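Left out: one protein chain. Kept in place: all the others.
Up next, subunit A:
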Amino acid sequence: MAFGDLKTDKGVDALDKFLKDHSYISGYQPTQADLQTHQGLAKTPDVKYSHALRWYNHIKSFSDAEKKAFPAGGACPMKTAAPTTAPPAKNDDDDVDLFASDEEDDAEAEKIREERLKAYADKKSKKPVLIAKSSVVLDVKPWDDETDMEEMQKHVRTIEMDGLVWGASKLVPVGYGIHKLQIMCVVEDEKVSVDLLVEEIQKFEDFVQSVDIAAFNKI
């Protein structure tokens, strides 16, 4: 595996992606490859590279004696990989740039492009946006037969979200005098996550034992 130049963000990013599902660089135990990659890093990886950071802290935790005892791993990614970052572009006048264009041209092209983009955006905004909606039937189950179903229904209906509309509901007998609440709702797919809705309902712990999705239809 090659991570490129670990001194650059690009290299760290590649390392981070690799470590997403690997605990170590090579194989399933710490090796010299880990050490060399560790030393190759210019600084502690940024928090946004969470996987690389986790690995960095893990390797850092070993003492020097332990580090020496690591078995030799696969080829060191640092040595096998040529830096993937391109050398900074030079501004030599001698260079013949086939795609070069005058700055005036650039400005004009930019203007035309912007105009077109604006026209496109205008056109797009006039078009009615199709809103994807789903009709969902939820089964809300109480703890026992003593749960006040009316009260439960009131609580469930208090949940308000942008793009959520509650529909009809009924009580369905489950057995032993226990009823479950079947409630319909219409959600806008983009705005409401059904998982979130289910979690929200389950927050009424006093009434609700569990929530299932009984039916889910795209409208």
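Heads up, the rule we're going with is that a contact is a pair of C-beta atoms (placed from the backbone, for glycine too) under 8 Å apart; a residue touches a chain by one contact, two chains touch by 3 or more; residues count from 1.
Definition applied: contacts and distances are computed from a predicted model.
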Among "Cytochrome b-c1 complex subunit 7", "GPI transamidase component GPI16", "GST C-terminal domain-containing protein" or "T-complex protein 1 subunit zeta", the UniProt name of the subunit that does not appear here: "GST C-terminal domain-containing protein"
Residue among A:R54, A:K67, A:H155 or A:H179 touching the omitted chain: A:R54
Residue of A:D21, A:D64 or A:E205 in touch with the missing chain, whole complex considered: A:D21
Residues from subunit A at the interface with the omitted partner, ascending: 1-2, 14, 17-18, 20-24, 27-28, 50, 53-55, 57-58, 61-62, 84, 210
